[in-house]
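Notes to accompany the following structure.
Only one protein chain is missing; all other protein chains are in place.
Order as written gives the chain letters A and B; numbering starts at 1 within each chain.
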Amino acid sequence: MAKIVLEGVDKLFKGKPRPAVESLDLEVEDGEFLVMVGPSGCGKTTTLRMIAGFETPTHGVIRIGGKAMNNVLPKDRNLAMVFQNYALFPHMSVAKNLSFGMKARREPRAKINKDVETIASMLGIDSLLDRKPSELSGGERQRVALGRALLRRPEAFLMDEPLSNLDAALRVQMRLEIKRIHTQFPVTTVYVTHDQVEAMTMADRIALMNAGRLQQTAVPESIYDHPANAFVAGFIGTPKINFFTGTVVRDGGTPRVSFLECSCSVNGSAGAALEKLSSSTVTVGFRPEEIRVAPEGGGRLPTAKCVVEMVEPLGPETNVVARCGDQLFVCRTSARSGLEAGDAVTMEFDTSQMKLFDAESGGSLE
Amino acid sequence: MTALAETVLAEPQDRPKDRPSRRNDRERVRPSTFLWLSPATALLVGLFLIPTGYAIYLGFTNMELLGPYAQHFNFTGMANFNRMVHDPVFWTSVKLTLIFVIGSGIIAQTVLGLALALLGQRVHVTVRASVGAIVILAWVLPEIAVAFIWYAFSQAGGTLSDLVGKSGTDLLSTVPLLIVCVANTWRGTAFSMLILSAGLRSVPEEVDEAAQLEGASYWRRLFRVTLPIMRPTIMVNMLLITIGTISDFTLIYAMTQGGPGTETAILPVYMYIQAFTFNALGYGSAIALALVLIGALLSIVYIRQLRPELKRAQ
Partner (left out) sequence: MGTAVTAKEVGGETQGVEASQVADVPKGSLVRRTKRQRFILDGIIVLVGLAFILPMLWLLDAAFSNNASQAMSVPQLTFGNFKAAIAAGAGGAIKNSLYLAIVSTFIATVVSILAAYVLSRRRVPLKGAMLIVVLFLTGLPITLLLIPIYVMYVHLGWDNSPFYTSVALAATSVPFAIWLLKNFIDQVPREFEEAAAIEGAGGVRILWRIVIPLATPGIFVAAILTFINSWGAFLLPLVIDANPQNTPGALGIYEFMSANGRVQFGPLSAYAILFSLPVIVLYLISTRWLHGGFAFAGGVKG
């Protein structure tokens, strides 16, 4: 088990103008389950492959267990990887697939057999030991791939979108299973996915990347409640956060932000940031659950008059797409709203959760 | 529900039962089909099937090129085959054929082709392209040109003799089978190189990476993972090499005419000599039949190796 550290890692590919990974500094604590998440092309898989040793950093150092690994071949790094397509040896039985690594490391046969059986029964695949991968279902192949990784007794696990090839129901089940295994074997794990739900539910910490750069590293709650920039705010959370253009009003006292028809004052550190800001526009963000239908007679929260464009009933919740002026936004209400397309409605905005971002750089103003 | 919806949603068995019980949804055979097939059929029947039958028949006769048995030959039963079994030159020829096909064909070309394919993956692009072009050029040259080049190359005073340090010896006379095998390998390697490098590319990279992470060395990965996955390709390659090499005539005949003596008289050459130099058409046919039999036996070996893959493809 080991701590993984990436210092100043860059990766440039020939012929590609933008670096695949740029100035990456990341620390994965011993035993931590870190999820790297981001849209396709953000560099998360490239980073994982650099940790594994299949790519070499253009600049920077990668350390595993304190030792620099830049010059070490993948086979000597003592890591285990679960690939997106499982990479099971198609011509070998499940048992041979599981024992391949131990045989390659010349471990005694009795130990190999015992360990294979133990892991197989733990993962529920002991009845499949004589089958070939082509005879297994997706979930079964997944478990064999996990089993092979566990038998490696590695310093760290690397997982490259292992659940993307499974159907939705199986994915939920395997998410739990992977976490369960991690509780039982708390090995440092770097898990790559493009699915933010997987990230939120599985991670001890999330590392969010975009266009080769690390955007934010934090525990899931922090990423959700205190996104470092507009991109992070927009990536995490379904339905997506609503962004509005806000105008800053500075008239000596507490600065105010006005958006749509509302205006509210901003206190605290955000207020201080607003004071320092030279521009007069900001981006204001509200998550769908922070916008609600205003109660009769209004309340203390700022409101805006809108027209309902569409209602999407989801069972326990309803998404209401509303328009105010030329801005569209989504609000999430519980249960049935009784609204229909075309209704005029007044929405209130929970400004205690309001997020402010620099209109140009996207950085958070908290 | 509307009438249209009902029609659309109706199960097949809801349709009225006025169809006859046999399938009448089969395509008709169009007359032009036969017309278009006829030239190919004529050629294949006339120049393949009938000659094959005739060859089998001739094997049991004593027909000759010239002389009394040219026009009025007799059916001689197993005489030719008897003669074959007791003919020491025949058995030498069989041995030589096997050495030629298996040694310089299957083993040498596959190993060299595989080595080139593996190397080709890991060298610079220009190097790979240039060496590839050279190897392929050797393959594209007409067989007679290859025969001539290697004839000259291995003469006394030729470059090969010089390189090996035996300038004065006519290598083609001293080690004819070896030279002929080398020439054949030189000529044929490109084929294996192309097929095996395509096969290599079809091995998913992830599988090899997984094996790397397991700590397996290069050779272990090659022999336990890569090559086993490539087995069908390798088998097909060997089958094609066998089929191509076993009836090879020009190279050896042009270089040595089967000699010196009978040292390079593989079966096709021996057959030609018996049929057209010694006039024995019947006996020559028998030899040809033996050749086909050997080829078929070898092919069966590979096809049996390929059976699991073929079954899965069905």
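In this text, contacts are C-beta pairs under 8 Å (C-beta built on N, C-alpha and C of every residue); 3 or more make two chains touch, one makes a residue touch a chain.
The structure presented is a predicted model; accordingly, all values stated were derived computationally and were not measured.
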| item | value |
| --- | --- |
| Selected from B:Thr92, B:Thr174, B:Thr250 or B:Gln305 as touching the chain missing from the view | B:Thr250 |
| Full-complex contact with the absent chain, from A:Thr58, A:Ser222 or A:Gln327 | A:Thr58 |
| For chain B, residues in touch with the removed chain | 26-30, 32-33, 36-37, 39-41, 43-44, 46-48, 50-52, 54-55, 58, 63, 112, 115-117, 119-125, 127-138, 140-145, 147-153, 155-159, 162, 186, 193-194, 197, 200-201, 205, 243, 246-247, 249-250, 253-254, 267-268, 271-272, 275-276, 281, 284-285, 288-289, 291-292, 295, 299 |
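Simple rule for what comes next: only the chains that are shown with their structure count from here on.
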| item | value |
| --- | --- |
| Length of the line joining the C-alpha centres of chain A and chain B, rounded to whole Å | 56 |
| Contact set on chain B toward chain A in their complex | 204, 206-207, 209-217, 220, 224-225, 228-229, 231, 312 |
| Chain A to chain B touching residues, read off their complex | 52, 54, 73-81, 83-85, 87-92, 100-101, 104-105, 134, 148, 152 |
